[in-house]
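In this view, the complex is presented without one of its protein chains, the others remaining in place.
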Amino acid sequence: MKTAGCDIGSRTAKAVIFENNTIVSSAVIPAKLDPVESSETVIQMALDHAKLKMENIDTIVGTGYGQQEIPFAHRLESEIVCHAKGAWWNIPSARMIIDIGGQDSKAIKIDQNGRVIRYTYNDKCASGTGRFLEIMADALHVELNEMGKIGKTFKEKLNISNQCVIFAETEVVSLINEEKEVADILNALHISLANRVASLARSLTIEQDIIMTGGVAKNIGVFDALSDGIGFPVKGLDGIDPQINGALGAAIIASEG
Amino acid sequence: MRPELKEYNLDWLFASTFSVAKNLGKSSPDELEYVYKYIPYVRPLLKPVLETGKPALTFLDLFGDYYTDIVNAKENGKKVVMTTFCFDPCIFYAVENLLPVTLEIGTALTSLAWKRGSTDFMDYCTEIGFSETGCSSQRGAMGAYLAGLGAQIDLVALNMGGVCDTNANAYNFAAQYLDVPYYGLDYPSELTSDEAREYHHKDYRNLVRFIEEHTNCQFDIDRLRDVLEEKRKQDDLMNEIEDMQRLVPNPVPGIYHIMIYAARYTYSGKKKFTKMLEEMVEIVRENVKKGLSGLRNGVEKNRSFLVYIDNYSYGVALYEWFEKKGISHLGNILSRTFAETAPYTTGIPGTAYRIDTTNFDTMIDTLADINARMPMTRTIRGSYDAPNMWLDDTLSLAKIYGADSCIYLGTPGCRNTWSNIKLLARDLESFGYPTFIAYGDSFDSRVETWETSEMRFEEFYKIRGLL
Amino acid sequence: MSIAAGVDVGSLSTKAVIIKSNKIIGFAIIKSGPKPVESANKVMEQLLNQTGIVQNDIKRAVGTGYGREKITFIDNAISEISCHAKGAQFFVSSARTIIDIGGQDCKVIKLDQDGNIIKFITNDKCASGTGRFLDVMAQVMNIDVSELGKLSQKSTKPISFASICTVWAQADVIKHINSRRPAEDICAGINAAMANRVSMMTNAIKVEKDICMTGGVAKNQGVVKALSSILGCKIKRIKKADPQLIGAIGAALFAQEKI
Partner (left out) sequence: MNNVFLEAATNLENASIKKWKEKGGKIVGYTCSFLPVEIFYAADILPIRLRGIDAHSMEISDSYYGPFVCSFPKAVIQLAGSGKYDFLDGVVISNGCDTLRRMNDCWRKMGEDIKGTLPSWFYYLDVPHKPDGHAFDWYVNQLKKLIKAIEQQFDVHISDDKLKKAINTQNAVRRIIWELEKLRRETPLKITGSEAYSAIIAGTLMPVDEYKKHLIEFVSEIRSRITDFAIDKKKVFLGGSICDDFELVSLIEASDAVVVGENVCFGIRNEKDRVDENENPIKALSMKYLSASVCPRMMGWYKDRAAMIIDRVRKIKADGVILQNIRFCDLHGTENGLLERDFDKNNIPSLRIEREYGPLTETGRLKMRVDAFIEQLKSAGINPQ
């Protein structure tokens, strides 16, 4: 049976086509203003890659911020459950999933069957979210996907502490004005973001293996800093784009009927 | 503050709203629907309240009286004392020329019933120098009184020092700003020791002196006794409701908790509050006989206990959502007494209070003991995991109520609980109670929209398999 | 000839102004780059080319803005609060309260009749109420920040925004977009939220007439209207010059005084 998962986030839309326990195809696009349009475009892309048509898909599960808006979804499932499912399917030893999304980040604790035991969101004041990096990339005039690499080349250890994203940005502006190196600032940003998220995991009491999912997992700077912040090694998904994990989880759930 | 707001006196608005509203009891459903059209902001509170029948009318009548008295305080030569919830106001009714204004209740009612809730008043407090991060529960109504849009305050008397400094700090600000006399009861971090008891008693006696000095009138022993005897009745009624709440399905309508919360911190020791409780008990008893749930649709799918306070900033959206989902509201720490007659007050000496009306001294000691055992002054003073403190109380209550899950609702202004809710939640989880921490503000809807909160609640109940 | 210059290196844009005996003879605005020194040099160079004036003709230059300390070609640096007050007073001499909403900061400044600062207050609690708030919202709405004002004028029933936190308000905006609320109503909501924030600070300083608004946001009719309705009095706007330039003009005026 062929199933699909569609994850409409606040910044990107993702889709995954899934058949006999394997990923057939996937697609990621930047979210459009109209979530309906986003979902239709992204699922179509995924279908095209798989050379399939909508009517070939038996069940589609929707998730993410805009899930309510997905016209073709048969069922809806929370991101928490989807991310847990996707990561656990990929790495069965996973007991904790950390997902840094555009609007919020989550720490999720699961049992050996991939069922959610406990979860927690980032505290109010969103400096622990992917949005944080986007705003900073803006302020620093660097590409979002370049940040990790550049940050790794840091020399001086700087400190960015502010709870508030916009104030943190002001701190960055001050650092820029002190003519600090971009790489050093980026490194500080990655550490501060990672530490905010690390405290989520810690508040659930750590259990290994810890898997990091979501687009930000591609940022090597944040990824490494997260292990330091948690005090245990964090794993990435095995051979899967961490960004599609939510959609993947949805597709798997769809296949479970 | 917006110019148009400065045109209205808050007490007067309430007095007229509630006095008029109580007549709605006579109207037919169609008439009601028609009226609701014209009061879109009061509707969300009024509708579910009115649906409770008799107690609703007494509730509205009670608040009509309460605010009318405050409006006419000066003409009737009465002084107005600003006080806090978790302080038993019955002492004030034992003095014939004193009327209490309880800020948190005013804030809750404003948040529940007005357009933009009480946010303009909250912001006004910031404008005149009060810390914006301070607790919203006071900032709402306080703004109105500090702006002169309510009764003129003659003195400030409260408890909370040592339990919730943020609260005491707000009242201290009000007193300094208005330049009126201030007395705050202070609490040690322990409850049951003899020293603590002595401290409570001496501290309360100073309060009595303070009141007598600033109202220049003596406490009338008989009046005090009447008030306390009335309070005894009220305790017994509240305890009976609490007791019946243990049944499955829970026969108590969730909205009662807001009604009791609002009434007990303004009208303790007054006959109308007793009347409301009697009417509630009658209905709940009926439900018990018929084996009915307090939920409108009658089906109880989940029993949730609110480990701290309630939410008043979304109208009663949370209650309506509970109703819709079949979640039975087991109350919060504000809707119960710690009288020795309460179903959950354990035999541990000193944790509960006894009302002793033998003579003046025993009565003052009783009042001191009561105030030291108001929901907050008792529960969140010492370490959350110390004996008879937050964890103990929550676990024993959740147990006897057969709660399926626990909910924390509060305000970002609460330094006290936000400094240990993560610890409490973690322990509750380890005892098998799925626990949800809401980040919204119980009085200020700007902190988190109801839509967002609803999404989080949906998620919690769904993911944790509670429905 | 007494030519003075003012340079304002802001977090978002860098501005330069040249004045000659109280007349503005040229100005330039560029987007701030990563290094304030470069931004300052760039904007000055551009301005000199425009006006055909050479560096040496400039008798004195004052720098302001976040990057002021680093500017190489200035004689001294003065905080943007003083410069905005100075600039605003130059255009609206009756101004006693000046509201300046910058990229990272919102400032309300109270002046005496001689233009001396008596008191000022800035946003410390939270960044909502800064220009950044509007930028982020406009970005989410996929419109240019300058359109926020115009659009909001068309609104029939403005959305009231819950969250006062930039990032969370943004989440709300996205929700409203998803639920297809008309853009003009969302814009009106954003502007109202902004105005509400700023009004608190203005009232905190005990507003005195005339009120004058500077900074880029002064161009946003929606915010200005909402703000004056909350404050219950008219807000004067500077017509003779781009409100963004006031800081730089103030700096130039300070420079001129010392010549």
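For clarity, chains are labelled A, B and C in written order, and residue numbers in each chain start from 1.
We take it that a contact is a pair of C-beta atoms (placed from the backbone, for glycine too) under 8 Å apart; a residue touches a chain by one contact, two chains touch by 3 or more.
Only a predicted model underlies this, so the values are computations on that prediction, with no experimental measurement involved.
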Omitted chain - touching chains that are shown: A, B, C
Absent-chain contact - pick from C:27, C:66 or C:133: C:66
Hidden partner chain, touching residue among B:52, B:83, B:137 or B:166: B:166
Full-complex contact with the absent chain, from B:14, B:124, B:384 or B:461: B:384
Residue of B:48, B:412 or B:434 in touch with the missing chain, whole complex considered: B:412
Options A:88, A:132, A:167 or A:223, residue touching the unrepresented chain: A:167
Chain not shown: contacting residue from C:8, C:80 or C:135: C:80
Those residues of chain A which, in the complete complex, touch the missing chain: 123-125, 159-163, 167, 170-171, 173-174, 177, 191-192, 195-196, 198-200, 202-203, 205, 229-230
Touching residues (missing chain, whole complex) on chain B: 128-135, 161-162, 164-166, 168-173, 175-177, 182-184, 186, 188-190, 195, 198-199, 202-203, 206, 383-385, 412-423, 439
Chain C residues touching the omitted chain (full complex): 66, 78-82, 104-105, 112, 116-122, 124-125
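The working rule: only the chains that are shown with their structure count from here on.
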Chain of greatest Cα-centre distance to chain B: C
Innermost chain, where centres are averages of C-alpha coordinates: B
Result of counting contacting C-beta pairs for A-C and B-C, higher pair: A-C
Whole-Å gap between the CA centroids of chain A and chain B: 41
Where chain B and chain C are represented by their mean Cα positions, the distance between them in whole Å: 45
Distance between chain centroids, defined by C-alpha means - chain A, chain C (Å): 36
Contacts with two or more other chains, residues of chain B listed in rising order: 447-448
Sites on chain A at which at least two other chains make contact: 124
Footprint of chain C on chain B - complex, ascending: 1-3, 116, 123-124, 126-129, 132-133, 445-449, 451-452
Residues of chain C that touch chain B when the two form their complex: 125, 160-164, 168, 171-172, 175, 196, 199-200, 203-204, 229-230, 232
Contact footprint of chain C on chain A as seen in their complex: 10, 33-35, 65-66, 68-69, 103, 124-126, 129, 131, 135, 139-141, 164-167, 169-170, 173-174, 176-177, 179, 182
